[in-house]
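The complex is shown incomplete by one protein chain, all other protein chains being positioned as in the whole.
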Amino acid sequence: MSIRVTIWNEYRHERSSAAVAAIYPQGIHETLAQALRAQPDFVVRTATLDEPEHGLSAEVLQDTDVLIWWGHKAHDEVQDDVVERVVQRVWAGMGFIALHSAHFSKPFKRLMGTDCALRWREASDKERFWVVNPAHPIAQGLPDFFELEREEMYGEFFGVPQPDALVFISWFSGGEVFRSGCCWYRGMGKVFYFRPGHETYPTYHHPLVQQVIANAVRWAAPTPVANFTRDVRRPSAPLEPLPQH
Amino acid sequence: MSIRVTIWNEYRHERSSAAVAAIYPQGIHETLAQALRAQPDFVVRTATLDEPEHGLSAEVLQDTDVLIWWGHKAHDEVQDDVVERVVQRVWAGMGFIALHSAHFSKPFKRLMGTDCALRWREASDKERFWVVNPAHPIAQGLPDFFELEREEMYGEFFGVPQPDALVFISWFSGGEVFRSGCCWYRGMGKVFYFRPGHETYPTYHHPLVQQVIANAVRWAAPTPVANFTRDVRRPSAPLEPLPQH
Amino acid sequence: MSIRVTIWNEYRHERSSAAVAAIYPQGIHETLAQALRAQPDFVVRTATLDEPEHGLSAEVLQDTDVLIWWGHKAHDEVQDDVVERVVQRVWAGMGFIALHSAHFSKPFKRLMGTDCALRWREASDKERFWVVNPAHPIAQGLPDFFELEREEMYGEFFGVPQPDALVFISWFSGGEVFRSGCCWYRGMGKVFYFRPGHETYPTYHHPLVQQVIANAVRWAAPTPVANFTRDVRRPSAPLEPLPQH
Partner (left out) sequence: MSIRVTIWNEYRHERSSAAVAAIYPQGIHETLAQALRAQPDFVVRTATLDEPEHGLSAEVLQDTDVLIWWGHKAHDEVQDDVVERVVQRVWAGMGFIALHSAHFSKPFKRLMGTDCALRWREASDKERFWVVNPAHPIAQGLPDFFELEREEMYGEFFGVPQPDALVFISWFSGGEVFRSGCCWYRGMGKVFYFRPGHETYPTYHHPLVQQVIANAVRWAAPTPVANFTRDVRRPSAPLEPLPQH
């Protein structure tokens, strides 16, 4: 059965900066879409901020199993009703993968319940990803560690809830560490945060970064449950006779 | 060193229902305050919905180590700016204890990032609390289990994040179970949800219920950290020389 | 790709008790094997205590992706070298599913690091399984809850480590609760404990019990990692130049 993936991108840097456009000519979303389309069981579409309803109509979300999110400088322009729609879909089972600066996106912050703040530096750090849970499906096919020659640094303390599973920890040449692959359950849905992907580096062209994202899509795909009742507005009848008083 | 506790209560049922007033003549908050004032290291004050700023001015919150919250039918009347203030204080270290129907309070839902919905029945169930983490400080002084002769039922699925520590599971005579004592870290603060306390039952007069709440206050009190920097608006300087490219 | 499942059964009760033999004429392992063979992607074999090396030679374990374990009255007869072999295989990636009284089996206790003790009663309790993590793959296809008309009771406190994911909580008519579906990571392997299955009840004929076990097999199947080095006997060379002193 196919997994329906929607890749959402702010898509502003690529249109305003020649340097970014040189790395992602059709946008980060298209680079990721191309990579994920190579997976035979994925059906991939994209959506961007400047489309009507940011490309995330109720119909699109209803047809989405896993939503990937990249945003950076226009978090505030994302309309609250669309955010609410995304969050509700996650609670109902949709997977959500937040990439890099999406740590400050509205849906991610709503789903975490924390400030999601972190230490950062846009310089020329080397980043090394260490696998700290090799049994986890998101580590599938990876070596002990892999590295990116240059990336923006994100450092602890990262203001997120303790992850339900921690898959990667990043080492940075400038002296910091970061919990860079974090999993959480949220209602019937799953959330994964994956750190790398500053727009000025070719991170999303890296085959292991692509593999992590593909692994995360499979992990985050909805778990279908049967007859699972979430209509909690009405009182429940007792299943057993109650004690008499 | 004293722990400064603020007990917040919606305080509406007690003033509109004779049955509730018979159980809590001065309000749920005063019953809890009396119990907690018996702890020599606690300094206790109260605040209620109908006070200015709901009794939760910036000054009061600044002077609060642990905030206990009971609300039920007027969640929507709690002003959003006060909610935001509470949430920010939790992220900065204040403990937050949500009691019973506060599972649907605005600050709790904001801190969880989930729908916080549950199954419920106001009937005459017996509730039995089983300790499932006897090493946890919130279990201090408790037996294997204790029970309340009558309580409202709350049943699974409870739409909260997986707790960082689960201390109690409730058994209900009508056939349900519930994760009724849940701990989470949120930033520099700690959150505890404790299930019992429907306003029509004398739950908060029960000595073990009072003991759990006192234990939770001690657990949730802030952890003072020194020189802990959360000014994340400015980039960080590298601690080590960066690689040359 | 197929998942190679080995079902291990003590296989003593079925041969010494007519009542148990009436329920499981070929043994619990054969009832489970039949159910799992209905999954097109599973390749299933069985092994029992009284076979040479308990049916768990190094070759069999090497060819096993997920090992299911049922034992009860002969835990002590399982040879320590076979236990060690099983544990090492789990650390190297093999899934391990402990059923019911296997909470006291040697491999499970070794993998947990705790006493694994619990409260129990062989009576005629009704057991009701509540799903408390509907996003987890082991909950796939299940309703809010399902029940077994009669089962042995297992109650808290269950002396196991806090599960990395808790999928089910059981309600018992006699008044107890139990964390009855627990997941843990152990090295590169995964462990699931599933509570039901006393030999005098037809539990393993129940379609939802079978479904949970099939779900657990898929979840516990090894995550293949590439070039993952666990040769930790020799010191590692630094990846970066070390500071000079």
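For clarity, chains are labelled A, B and C in written order, and residue numbers in each chain start from 1.
In the analysis below, a contact is a pair of C-beta atoms (placed from the backbone, for glycine too) under 8 Å apart; a residue touches a chain by one contact, two chains touch by 3 or more.
Bear in mind that the values here come from a model prediction, so they are computed numbers and not experimental data.
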Omitted-chain contact residue, chosen from B:Leu36, B:Leu49, B:Ile68 or B:Val131: B:Val131
Touching the absent chain when the full complex is considered, from C:Arg85, C:Arg186 or C:His206: C:Arg186
Contacting the left-out chain in the complete assembly, out of C:Val5, C:Ile23, C:Met153 or C:Ile169: C:Met153
Chain not shown: contacting residue from A:Val20, A:Ala47 or A:Val131: A:Val131
Chain B residues touching the omitted chain (full complex): 93, 128, 131, 133-137, 139-144, 164-165, 173, 185-190, 223-229, 239-240
Interface with the unshown chain - residue positions in chain C: 91, 110-115, 117-126, 149-150, 153, 155, 157, 159, 161-162, 164, 173-176, 184-187, 228, 230, 232, 235-240, 242-243, 245
Touch list for chain A against the chain that is not drawn: 128, 130-134, 144-145, 155-158, 162, 165-166, 169-172, 175-177, 179
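The criterion applied here is as follows: only the chains that are shown with their structure count from here on.
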For chain A and chain B, chains touching each: C
Chain A and chain B, separation of their C-alpha mean positions in angstrom: 30
Centre-to-centre distance between chain C and chain B (centres being mean Cα positions), rounded to whole Å: 36
Inter-chain centre distance, chain A versus chain C - centres from mean C-alpha coordinates, in Å: 32
Where chain C touches two or more other chains, by residue: 128, 131, 133-134, 144, 165
